[in-house]
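Dropping the structure in here first, questions after.
Shown here: the complex without one of its protein chains, the others still in place.
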Amino acid sequence: MTDRLQKLVARPGEGGPPLLMCAVVAGDPHVEATVEYLSTLADAGADMLELIVPFSDPTYHGAVIQRACERALREEVTWNHVRQIGEGFRQRNDDTALLASSYYNRILSLGHEPVADLLSEAGFDGTMVTDLPWNEATPLREALHKHDLSFVPFVAPTTPRERLEMMDAESDSFFVWTGHAGGEVTLSRRDFEASMAEFRSVSDRPILSSMKISSGEEAAEVVEVTDGVLVGSAIVWLVEGRGADVGDRLGALAGELREHLDAPPKDQT
Amino acid sequence: MTDRLQKLVARPGEGGPPLLMCAVVAGDPHVEATVEYLSTLADAGADMLELIVPFSDPTYHGAVIQRACERALREEVTWNHVRQIGEGFRQRNDDTALLASSYYNRILSLGHEPVADLLSEAGFDGTMVTDLPWNEATPLREALHKHDLSFVPFVAPTTPRERLEMMDAESDSFFVWTGHAGGEVTLSRRDFEASMAEFRSVSDRPILSSMKISSGEEAAEVVEVTDGVLVGSAIVWLVEGRGADVGDRLGALAGELREHLDAPPKDQT
Amino acid sequence: MSEASETTVGEYGRFGGRYVAEAIWHPLEMVATAFEEALSDDSFVQEHKEALARRVGRPTPLTPLDSLSDNIGGGRLLLKREDLCHGGSYSANLAVAYALLAKRMGREWLVGETSTGDFGVALASIGASMDLGVRLFVGRADLEAESLNMRRIDELGGVIETVDTSKRGAKAACAEAMRYWATHSSSSLYCPSQLASPDPYPRLIQRFLSSIGTETRSQTDERGIDPEYVVAPIGSGAFGVGLLGEFIGSESTQVVGVQAGGDGQGKKHSASLTYGKPGVFQGTYSFVLQDQNGQILSPSTIAAGLRTPTVGPQHARWAQTGDAHYVTATNQESVAAVRRLARSEGIVVSLEAAHAVAYGLKLLPTLGPDQHVVVGISGSGVHELERLAKLEAEGSSE
Partner (left out) sequence: MSEASETTVGEYGRFGGRYVAEAIWHPLEMVATAFEEALSDDSFVQEHKEALARRVGRPTPLTPLDSLSDNIGGGRLLLKREDLCHGGSYSANLAVAYALLAKRMGREWLVGETSTGDFGVALASIGASMDLGVRLFVGRADLEAESLNMRRIDELGGVIETVDTSKRGAKAACAEAMRYWATHSSSSLYCPSQLASPDPYPRLIQRFLSSIGTETRSQTDERGIDPEYVVAPIGSGAFGVGLLGEFIGSESTQVVGVQAGGDGQGKKHSASLTYGKPGVFQGTYSFVLQDQNGQILSPSTIAAGLRTPTVGPQHARWAQTGDAHYVTATNQESVAAVRRLARSEGIVVSLEAAHAVAYGLKLLPTLGPDQHVVVGISGSGVHELERLAKLEAEGSSE
């Protein structure tokens, strides 16, 4: 783990405010804009940023991110562009964690070691790979760990306890809960809370919830039982609108999310 | 055999002129016209007349007679109409042979005996049944013979010698040679002559040829090796034209045929 | 109605015979002779058996319909699946036999008629594989309605001769094919699909399709079943004679043929055994749809393959002796049976076969769980789907 990520990951355990992670698609609509958007989101209060490296077939993502990937693909986003974006962002920001996410074939096309080298050099803190489950990730994880980079595991409603235990034992940073897989969120509030309780009984690591959150209120509700949120579609959807004021609107959404996350929990004061 | 038919059938053997048989479809275009046409043809020189009793599915006939049957069917030609036609014709003519032809199912629908009774009473001399081969004809033949009516057998290019012998032994009047079965005449002149020679070696009975003859010249050529002709389509085709002068045109064709048949054979004088 | 006709060849009681133009008598006699000789030639019989296995795909399954039987309650339904033959219908069985016979006789062409196209496809297929030309007579209405099959025939190199008739069904094409054969009998073998044909075809067809029945018998034996009913769709009755023949005379099995009841009003139908009278048509003495003048009436049914005004002489005979009984199913019942079978068993059968299924479905509730109904599926319904969709769109069933 990088020091930067370590500090953030420790925060919930120390009673600090919930974590806010925001996602953008690299190269949507072009590489320079992406650096701009990442900075804006960080400035408005995002603790962590997910840079989605577009893949031709984003099987598990929803329609909004699928469309964004299609837009970005017209730009032919290469690993060099990813390096540029990381370096560009790090010129402006040194505290906010930056994670590259993609599908495994994009990693394989460059190779585990070169990807780890590149991410490390460009100031990333780790990766998430949508179609690389923990069991299959050993080669990539080993390459990343040489550079103190993290491989962030996903948890799903279907993840059984043994897998949670395995991932908790082998992982180093935090978890991302995906309550859906591109489709609608199908879990009831009760099931969601039960899942989080089960996770809690296994692991002390923070868990961020990714479940199509699109407003501060929704975020505040979710962090009653998790340690933070990952907001993807709602951010990317603002980019889709384009226009000159995308930056302002991104800042406004991130600010709203931050504000609600920092407010004391409704029920427990 | 009726006396009338007997006289005609004997004629070729006695060195008389070839036989001319003309066919019309009963009820085409209506029953009264049919009587008219038969009389006209007889007056112009036909020795025998075939009254085709229309059947819904004249499988083995050519397009001209098929269309004529369709026209006649609109008139619903019943056996009673056949009786009327026979009686009407006999009021005007007592020498010309009259044969009813049809498909077997029309005979069966009334019954063998009733058909024989009716034909006899109405002045017919016999029948031809297109889809009733000699082997299957015993019940009908027996019914006809009670009234001295004839059942005229067909001979085809495919008829083997044994069948000729059988039919010659069992039949009483004459034969009709069909060089086709609704389609084009496929036999070459040489094959035709060979067939007739074979027939001659088996039977002394007269044979009339039905092979889409449409002019006096064709008729004259054919009777070089047969004892006469049966002209069907060419007659019926004239009726198809309709108009007021059908009778005149029928008479003209029959007259032309008669004239050429009576002229001395080209080669042998 | 008239007195009985005394046939001299191919008799089934008073039915059958060879009522054809003189030009065809001897060609038919040659086919009859070749057929008899072939049957007594072990190598031909063996060749035929092998061709059925390798070309047609025999044996075809006997599929128990457990889900449907459970849902309806009562007896158990099983299907004899000729829809799984090469080409999707039982026709391949007959086509293979014709081709082998033609080869044996030194004929270069197979000549036949086709209305649904099934038989045409079967003939064209086997013709292609045995270097035999195939000439098929098809009514214009059938040609247009069955474009998929007609395209298939063309792809297989078959020659299609259009017969100008606006009525669907084999009648006109049959006449034209026979007429053609009359003048080409030395180079070609006439291959009727209709059991209602002049001798020797009824006996030839029965023999060459008999494996459908004998195979069913051994499959039921294997499962320890003695069927209460064996049911077949009957148009001209070729498939029916193949399946039912084996069970005729059985003490324990009732033999049922189902004809097309059309609109169910007794007016527009193809039910010669119910509404017809004995007569001669298509070269054989059998039950015929006809008026009081002996004119042939137009058959009507949603199932083109059943659209024939007459029926093979064996069925006329069995109807008379009571060895089999003949019933009808309507257009509506048959469409419903296609749907029902598709939805509950995943098997899409032809509308022809659906007539038998419809009757089988009616039998089930009258039976107990140890009683079995075997229904013969003459062909697959893939090519019917377009029609069904259209009917649905029109909101009618004829």
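Odds and ends about this structure:
As written, the chains take the letters A, B and C, and residue 1 is the first residue of each chain.
Methods note: contacts are C-beta pairs under 8 Å (C-beta built on N, C-alpha and C of every residue); 3 or more make two chains touch, one makes a residue touch a chain.
From a predicted model like this one, the values you see are computed outputs, not experimental measurements.
Considering the intact complex, the chain excluded from display touches A, C. Contact with the chain not shown here comes from a single listed residue; of A:71, A:106, A:205 or A:260, that residue is A:106. Within the set A:51, A:68, A:98 or A:132, the residue that contacts the chain not displayed is A:132.
The omitted chain makes contact with just one of the residues C:224, C:346 or C:368: C:346. Panel shows chain C; residues 53-57, 60-65, 67-68, 81, 84-86, 88, 124-131, 148, 151-152, 155-157, 338-339, 342-348, 382, 385-386, 388-389 of it touch the chain omitted from the view. In the full complex, chain A touches the omitted chain through residues 55-57, 59-60, 73, 76-79, 103-113, 130-136, 138-139, 153-160, 163, 178, 180-184, 186.
By definition in this document, only the chains that are shown with their structure count from here on.
The mean-CA centres of chain A and chain B are about 99 angstrom from one another, to the nearest whole unit.
Averaged C-alpha coordinates put the centre of chain A at 67 Å from the centre of chain C. Centroid to centroid, with C-alpha atoms defining each point, chain B and chain C lie 38 Å apart. Multi-chain contact residues of chain B (touching two or more other chains): none found.
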